[in-house]
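I have a structure I would like to understand better, so I am pasting it below and will then ask my questions one at a time.
Let's turn to chain A:
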Amino acid sequence: MSQGSGFDLRRRDVLKATGVAGVSMAGLAGCLGEEAPDELTITLSQFPDTIDPLDHITGDYFDVLDHIYEPLFDFEPGDGIFPRVVEETEILGGGVTELQLRDDVVFHNGDDMTAEDVAWTINRTVDNDIGVASDIGAFGLGSITGAEAMDDTTVEISYSGAPGLAEFEFGNYARAMNRDWSIENHDADQEGESISGADPEDFNGTGPYEVVEFTSGEEVVLERFDDYWGEEPPFERVVFNSDGESSGRVSSLETGETDVTINILPEDVNTVQNADNVEIRRVTSFRNIFLPMKNTVEPFDSQEFRQAMNYAVDNAGIVDSVLSGFGEARGQPVAPGINGFNSDIEPYEQDIGMAESLVEDSGYGGIEIELTVPQGRYLNDAAVGETAADQIDQLDNVNCEANIVDFGVVSDANSAGVDPDVIEIPFYMIGWGTITGDTDYGVQGFFSQDAETRSFDDEELSDAIAESQSIEDPDERRAQLEEVNRIAHEKAPFVFLHTQESIYGVREDIQWDPREDETVYVWGMNQ
Partner candidate 1 sequence: MSIAKFLVRRTLQAVFVVWGVVTIMFGLRAVSPGDPATLMLGEGATAETIARVRAQEGLDEPIYVQYLDYVQGLLIGDFGYSWRSNREVEAMVIERIPATLELAIAATVVALVIAIPLGVVSATRRNEPADYGATLFSLLGISTPNFWLGLMLILLFGVWLGIFPTGRRPVGLVEAIWTLVAFGSAGDLLTWLQHITLPALTLGTYFTALITRLTRSGMVDELGKPYVTATRAKGLPAVLVRYKHVLRNTMIPILTVLGLQMGTLMGGAVITETVFNWPGLGLRLIDALDARDWPLMQGIIVFIAVAFVTINVFVDALYSSLDPRVNDE
Partner candidate 2 sequence: MREDVLRVEGLSTRFFTGEGQVNAVENVSFDVREGEVFGIVGESGSGKSVTGLSLVDLVGSPGEITDGELWYRDAELADEVREEFPDVVDGEYVDLRGVPESVRTSLRGTSLSMIFQDPESSFNPSLTVGEQIAEAVEVQQRASSRPRSTRARTDGEEYSLGSLVLSFALPSRRYVSEESRERAIELLELVGIPDPVERADEYPHEYSGGMLQRAMIAQALAGEPDVLVADEPTTALDVTIQAQVLDLLSELQAETGMTILLITHNLGVIARMCDRVGVMYGGEIVERGTLEDVFRDNVHPYTEGLLGSVPDLESVGGSLDPVPGNVPSLLDHEMEDRCYFADRCPKAMEACLERPPDTRVEADGDHVVKCVLTDLEYGESPPLPDDHFETEGADASDGGSNESADASDKSASPDGGDSR
Partner candidate 3 sequence: MSDPVLSVEGLQKYFWEQNSLVDRLLGNDPVAVRAVDGLTFDVRRGETLGLVGESGCGKSTTGETVLGLQEPTGGRVEFEGRDVYDLSGEALDEFHREAQIVFQDPFSSLDPRKTIGKSVQQPLDVHDVGTKAEREDRVRDLLDRVGLSGSQYDRYPHEFSGGQRQRVAIARALALEPEFVVLDEPTSALDVSVQAQILNLLSDLQDELDLTYLLISHDLSVIRHICDRVAVMYLGEIVEIGDTAELFESPGHPYTEALLESVPRASLAEQDRTIDVLTGDVPSPRDPPSGCRFRTRCPEVIPPEGLDIDQKAYREVMNLRGLLENRSLSVTKLWERAGYDSPPEEPDDAAVDAFVDAAIERHLERSLPREYRVHVEDAFAAVARGNWETATLRDDFESVCERTNPDLDGTDHPVACHLPDR
């Protein structure tokens, strides 16, 4: 540890030290300085502003909340889902799958977990009349329609799409909350009510860690849950905090205040590599960055124009410069490793001449457009957007300005649908992590005509997706998804940019490989 560590006396150290009778001040000083070995601090870039496990769909939130409200399945990117709380699944047909739950799972407050809890949680996720309007429900469990407890350990989940899709969905997004506790303490089945609070007691999951300290917006401290049904997780205590600035996270890493941080910018890679005892770990994530163009308004209703935009942008160049190489240029909605990724599709290569002539063909020569770019959400997002906008602006027949805004604006724009009367921002930058590992999750919400949130209204694409959803054979389905990606490339509903890398700074002695789905699970670590 470097500067300032001498002062880095934390209250818990004091509490520990003073717990031993007769420890002198000198002795006290002697045992300080070293981080307690069984503790891990993880610094995120965003601290959860909600403690309701269903009221979000943000990576950083999962990192914290999944340790408390564990997922029902283990999801391994690229490999599929594996039993966890659910021991077995059986597709009953007719849009129903049966889950067999473990019978030894208890909540942190001591209640046994039952099938009722799981079914209620799933229903609360997908049904806006019960509890909070869940983002997970809207995006994650899109095809799930409900769940029912059959007995203490059996839950039946019903869905509208293919069982494979449903499995991907609940495999990723199903969690268990304590029904009675939630209702009694938090009115959690009242419409619009989310679980809220600022006490450790306001968390109650079945995960391997329970909350012992909570400072809203700042820090949450977890300790091993003694009655956890499964394997004892690697660290006794886990602390999550956050710092919105990459440089701040790097500083914390350097000074030993934190052990793992996420979202390190390429700029700071150098610093981390030069610092003692910490190193960079990275992986190409499932997150693609792209610029949706809503085709119900001009000029994006023209396929030529949309393609022109793709030709105008040098996405490979952006990866090299703005991302310092930490990414890969992409030409389809999903990243490699995703079920249905079409490896035959190459990114659009920058071709100004082609772009300009396509613009002319589209009839929109001389148009002025604005690209709305979020800031602070994705790897160098504002810079990427600004560069892309400027590259479009360099076309002789298009003027493009970047408007840099807060992520919320973009997020709203994205879910605003395609009604031309409603659309205020038709051209924006957003990223999508296909964390289910299945193309469907990467395209359905954007292209399916059933999706309120779609950004592109095209029957052919929508039908192709719908078709894939009803195919049960995995290989056939994959082929159909590859076709979906091909069509998407051709119709250019987005300006495809790149797949970004997840860059982490990690203490060297922690054994952990970053995951493509951007989650950080302490149980996947080892000292």
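Throughout what follows, a residue touches a chain if its C-beta (ideal position, glycine included) is under 8 Å from a C-beta of that chain, and two chains touch if they have at least 3 such contacts; residues count from 1.
For anyone wondering why these and not others, all candidates are chains of the complex that A comes from, given by their letters.
Small disclaimer: the values here were computed from a predicted structure and weren't measured.
Novice: Scan 1, 2 or 3 and return whichever one touches chain A in the complex.
Specialist: In this complex, among candidates 1, 2 or 3, chain A touches 1.
Novice: Given the complex with candidate 1, which residues does chain A contribute to the contact?
Specialist: It comes out as residues 2-4, 7-11, 14, 18, 25, 28, 32, 49-52, 55, 128-129, 132-135, 137-139, 191-198, 215-218, 241, 243-245, 247-248, 251-252, 255, 257, 406-408, 411-412, 415, 452-453.
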